[in-house]
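The structure that follows is given in the form of structure tokens.
Only a single protein chain was left out; the remaining protein chains are all shown in position.
Moving on, here comes subunit A:
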Amino acid sequence: MEENKEIADLGYGDATLLWMLKYHRCVECLVGVDIAAQPFEWGGGRLSPGVGGFIIPRELDLTITLYRGSAVQKDSRLRGFDLITCIELIEHLDSEDLAKFPEVVFGYFSPGMVVISTPNSEFNPLFPASTFRNPDHRFEWDRKQFQTWALDVGKLYSYSVEFTGVGDPPAGAEHVGYCTQIGVFQKNIAKATGSSISEPEEHVYEVVYRTSYPSLQQRKYFRFTLSIEVVKAVDLMKSRFLRGLRKKEGDRVVPLGRCTPQHGLTEAQRAEIEQSPKPYSVGENFYVPLERLIIYPKVNHLVAGNMEKLRTVLAEGLRLNQDQTAVQVELVDYNTQHLFDEHLVSPVLES
């Protein structure tokens, strides 16, 4: 899974597979193709980013595109993917289309990996009705038929194949094999060679839906996410600072004890943070040195340890001190504030 950045699902149906794939962090491009693709009745449905996706953006970009089209039509936008899945698709193809299918998927699209699943007809006697599982099926293969076809295709387009399946047979009928058989095709040659062949762009599929996800690659989401992480760290330090013992050092007030959160960090991380420059207050303001903030694991991960990046990004959204070495916030303990201080400024006098 980890190296699959671009994935296409041919015959995506109700998009459940695409929906499951969209959660994977490594995926950057998801494409669905279905002959019966319809625009969504209600916006993007479950393929759209969702509210949570805006609050915690993904690390990597993700675009999802749905096309109306057939698995036996060539469209250059699907070439060179990492993975193409065809779940319960081939049995719906008539013999003419089935003949074209390998040429399009393996020959033309030529992804790094192909996963094809189809019913195993040997399993059928276990069902009450002994016809095809779906009247639209043109054929249902036994294991031998599928494997022969798959091995031939693999040989022709230079993919190695492994077979597996889902749906274990009941006890006593182990000989029939899985309910659904799966062929996993791995391309033999390195992927890079595909790009050298230049073929004309062919756009046959019709786009029915497209969305892109907010991600940390986009400046505004990155800035907001980083600012929020910093504010969270600062708030926790401020609350410890206000509750702990302090002493005056020149014009600064500094904490006497530790000023790290008690929770959510390992002992080693806490120790490292304690070694860094301490937060301090001057007058009504509280300052946390960037050198301290950058040690916080989440902050560190976001800026990859780059202090300059931390400084410039924070300067856009938060207030820094004059020489831009610390974040500045007001030293107010919000928790003890209460509304009725405002009696005399609000239109209504109270109490």
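Just so it is clear, contacts are C-beta pairs under 8 Å (C-beta built on N, C-alpha and C of every residue); 3 or more make two chains touch, one makes a residue touch a chain; residues count from 1.
Basically, contacts and distances are computed from a predicted model.
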For the complex's missing chain, which UniProt name, "5-taurinomethyluridine-[tRNA] synthase subunit MTO1, mitochondrial", "Ribosome production factor 1", "Tax1-binding protein 3" or "Piwi like RNA-mediated silencing 4"?
-> "Piwi like RNA-mediated silencing 4"
Pick from A:Ser117, A:Ser215 or A:Ser281: which residue touches the chain that isn't shown?
-> A:Ser117
Across A:Ile64, A:Leu89 or A:Leu216, the one contacting the chain not displayed is A:Leu89
Omitted-chain contact residue, chosen from A:Arg143, A:Lys232 or A:Arg252 = A:Lys232
Only one of A:Arg138, A:Arg219 or A:Arg243 touches the unshown chain, namely A:Arg243
Could you tell me which of A:Gly13, A:Gly80, A:Pro169 or A:Pro289 touches the chain that is not displayed?
-> A:Gly13
Positions on subunit A contacted by the hidden chain, ascending | 11, 13-14, 16-17, 19-20, 23-25, 36, 38-39, 41-43, 45-46, 48-52, 54-56, 87-89, 92, 117, 119, 132-136, 166-167, 179-180, 214, 224, 227-228, 231-232, 235-236, 239-240, 243, 261-264, 317-318, 329-330, 332, 334-344, 346-351
